[in-house]
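These notes concern the structure reproduced below.
Here the complex is missing a single protein chain, while all its other protein chains stay put.
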Amino acid sequence: MHYYRAHVLVCAGSVCVTSGCRAVKEAILEGITRHQLEEEIKVVETGCMGFCELGPLVVVYPEGVMYCRVKVEDAAVIVNEHLLKGRIVKHLLYQDPNTRKTVTLMKDLPFLSKQTKVAMRNAGLINPEDIEEYIAGEGYLALAKVLSSMSPEEVIIEMKKSGLRGRGGAGFLTGLKWEFTAKARGTQKYVVCNGDEGVPGVFMDRSILEGDPHSVIEAMAIAGYAVGADQGYIYVRAEYPLAVEKLRHAINQACEFGLLGENILGTGFNFEVNIRVGAGAFVCGEETALLASIEGRRGEPRPRPPFPANEGLWGKPTLINNVETLSSVPPIILKGGAWYASMGTEKSKGTKVFALTGKVNNTGLIEVPMGIPLKEIIFDIGGGILNNKKLKAVLAGGPVGGFIPAEHLNVSMDYESLAALGTLIGSGSLTVIDEDTCVVDLVKFFVEFCHEESCGKCTPCRIGTKRMLEILERITRGEGKDGDIEALEVLCDYIKNTALCGLGQSAPNPVLSMLRYFRPELEAHVRDKHCPASVCAFLFDSPCQNTAEGGVR
Amino acid sequence: MPMVTLTIDGKEVQVEQGTTVLEAAKKVNINIPTLCYLKDINVVGACRICVVEVKGARTLQAACVTPAAENMVVLTNTPAVRASRRMTLELILSNHPFECPTCVRNKNCELQSLAEAFGIREVRYSGANPVHVMDDSSVSIIRDPDKCILCRRCASVCEKVQTVSAIGPQGRGFDTVIAPGVDMVLAESNCVNCGQCVLVCPTGAIYERDQTEEVWAALADPQKHVVVQTAPSVRVAIGEMFGMEPGSVATGQMVAAIRKLGFDKVFDTDFAADLTIMEEGSELLERINNGGILPQITSCSPGWVKFIEHFYPTLLPHVSTCKSPQQMFGALAKTFYAEKAGVDPADIFSVSIMPCTAKKFEAQRPEMNASGYQDVDVALTTRELGRMLKQAGIDFNELPEENYDDPLGVSTGAAVIFGATGGVMEAALRTVYEIVTGNTLASVDFVDVRGMEGVKEATVKVGDLDVKVAVAHGLGNARKLLDALQAGEANYHFIEIMCCPGGCIGGGGQPIPTNYEIRQKRIDGIYTADEAMVLRKSHENPAIQQLYKEYLEKPLGHKSHQLLHTKYTSRGQSNQL
Partner (left out) sequence: MMKRVKSVDELIKFKEAALVKIKERQIGDKTTIVVNMGTCGIAAGARDVMMAIIDEIEKRNISDVIITQAGCAGMCEHEPMLEVIKPCSPQVIYTRLNKEKARRIVIDHVINGRVVEEYALMQQA
């Protein structure tokens, strides 16, 4: 195998692609050719590295120097200076917005300092189109291990020991789900990977599918072995064309290598994986709706029971896990359930990927041990609030979640603690809001999202969210009236208790959370016709109070 | 089946595993309200009106989809349950036009009944609602999506019972609409006009095209000679419109009532049914004797005919060329009868009273003008007749019974049973047997082909031949037979197919509600009417005998072919890419 003295990694996650990484990569390749460095330096396209706002990102190994916001014209400088002469290009390095210090090496980024990468271990580090790179990083060894030395029962025991819970939102124990499917009666069973990531601002699943597709494929095969399935489906939204492309490529490679297909590694185990591209409805992330969509029917939830573990795809027992959950499986198998369970809290084990967005300095994808205080996420990893503003709250769980107000900043980030605050881990959305954000306006946005994404099957979600939205629209227009808040409360309670599926039941969460923590702000809108954050256009005194344009106050 | 024991409102109840809480509650006389639920057909838990409290459950549970479980504790009437049901009703009403007095389903609407029962006096929530265009493209059925509560019953019946899938949910969320397709109207779809959707709609979102005004106008026109025929199954259903028990045989009152409306002649489709047996039975014998295409399939049911034209056009040569009784009658009314009565056929206005919405489509088929005019001018449903009688202030229940007019009012028991599944087959067997063997049947009752079973089979010895027959009702069952036929596995001589479950007594034009129990009772009524007839075999009908002697000469003769037989159209499918 050819030895290269340096590897140039270009992040080609969807965000970086949007910001022009492909052109940067081409320019670097051009420079390398011009200087005849092809034999010495290898350029690798990787999946998302996680610091999307800094893209396009280029990392040069062996040193691990990270260049941010690289433009096409910067490529020549990197080649001339760094690759040819070994001089680091200072002005392309990351600069901490608070300390103004530059950070040369990627590993020294404060953003990475408190992270522990399990699910995202390979994303951004390997070329997702090269199965050999995945194998080099112990890829498919977990599959080899279960096929050669573990019984399906032992695999399930290990998964249960790990304490891994479904990362898609519901947080159900993964090992238990595997056990239910394994025990379900039926000769034909399926493993389905839920890649229908739909919460706004959340993209860890896309990132993993793009950056490390083999980890999901390997995990599905392991799951197939454990539950007795020989067929898998990966359901990806059509809005993720790059993920679909990488997955297709990875599946083909795995088949070529005999790591999918018949008689895998000579053990007699067969497993194949197919891709299904969904039309990208939020509701299709709900597992019964997802199954309907795979079957070619309208993507709508149906009542459970029967649970998919017993009656899933085409009525057959089906295991459904989301992308992040699956990509955590191979390390658990290799290092043991106990290793995974050593991270996190008593009931929330392991690590969780969060998508950090909003008014925070460092946005992007982070993977941290469960139980980490929220404060460390916002300030140590996130680098604090943008423009040194005051933190108002963090919204966890996106449009179906709730607020963590600033006074609960020390909350341990685990399923139970967040539930106690009336919010949830959900799919890992963390939106930081500062004093300039109007909670009512934000909640209205989320209710609008749930209303737009309602499948329309059950009354509470179809009509209830519409009426909820209409009340909030009136309030933010300055037309709130006595009884509106009570009407919202009754409606929320009703939808939560009556809607057919989890999504409908969760739709009122942001409203309920607002009522719990920001009632005075809501009351100001209704009673005083005043928006304290000066966001709702009808409810502030003069236009210059509005922060929308240029931040003029 | 293992049993489970649960407690509902403090009462212990034991049910088979898999039974829903809703059905279990019925066992202890608790009727949980429903809107979207349709037993075995639409079990989707969509409307949420049937929610109950289940001990240990995080949220309220929809009783219609929640399986009863061992030691489950269910409460069906708590403040939380009532509040939730009220809210569901209010939300649905906030998205529903308040047009009750002008609605076709006024006083026969499930939403209205529930609102009444729950004492809804105000709707706390209001707001914008999607505006849909009314679809009046179809000659049979009109869709008014603004009144739709998205219960999906219509779509489920269309998909699961009829396997037509002409309508289904389009769009998403608040803008969801039940329609044939995005930007498609019913007339362009595969809709066979059976009207089963109309029967199950809880509100007035889908209903028959009302043609009563056209009939009133004809009745008021002194130029017009207005004749009417009534289908076999109308007589066992029309009484329901006036509070009679389902299945009550009200032939005499019906004839008297219709006559009071001012029709010049009140005739019976049964007469044409007997004629159909003569023609269709002869056609069958000819096919058997001369190596024609077998099995022969009946053609009386216009929903069924359109179904095969859409979905199995290659099997059309199996379908009898006989017109349906309605159309045979229509052709004869403006020819044979016109001549006999000395009326200009141009002045004859021919009305039919049918249990069926598809008959409206059939009457308008361009080929149905053998008389030189549109053979049947207006096909009314049982429901439309009921409304006309009410408008005329006719005291239906107290009317003295009257008889049909001659000669197109003379019929036999064999014709009456056309109204129930298996009836055409049985009527045909009664006649074919006696014509072929020359012997008199010991018993005219062929019970093997009766009843609600989806597909029925029988073998009848007719002379030397074992005649193998099959009967299907509901297009889903028809599909099973056709698939077997295509696969070469249907080794029958004769197949009867009726579009609607239970046959015509369960037709889309019948009084609402029409459910399994009511269908059963109407079938019972049909056989009661058959038994009450003096003549029970079509070939014994003296009026038919005379018709052949005077006018048609013989079955399958030249005139028969001209007036009583038809051809079919291969239609293709609208939703095929």
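Think of it as A and B in the order they're written, each chain with its own count starting at 1.
Everything that follows uses one rule, which is that contacts are C-beta pairs under 8 Å (C-beta built on N, C-alpha and C of every residue); 3 or more make two chains touch, one makes a residue touch a chain.
Source: prediction; values computed, not measured.
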For the chain not depicted, the shown chains it touches: A
Touch with the omitted chain, as defined above, among A:Glu133, A:Glu286, A:Glu311 or A:Glu367: A:Glu133
Of A:Glu38, A:Glu153 or A:Glu256, the residue in touch with the unshown chain: A:Glu256
Interface with the undisplayed chain - residues on subunit A: 1-7, 9, 39-40, 61-64, 84-87, 107, 125-126, 130, 132-133, 135-141, 144, 147-148, 256-259, 265-267
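Please note the rule applied: only the chains that are shown with their structure count from here on.
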Whole-Å gap between the CA centroids of subunit A and subunit B: 53
Residue ranges of subunit A in contact with subunit B within the complex: 281, 298, 302-303, 305, 451-460, 462-467, 470, 487, 490-491, 494, 496-500, 505
Subunit A contact footprint on subunit B (complex, rising order): 44-49, 51, 59-60, 62, 65-67, 80, 83-84, 87-88, 91-92, 94-95, 124-128, 149-150, 152, 168-169, 171-176
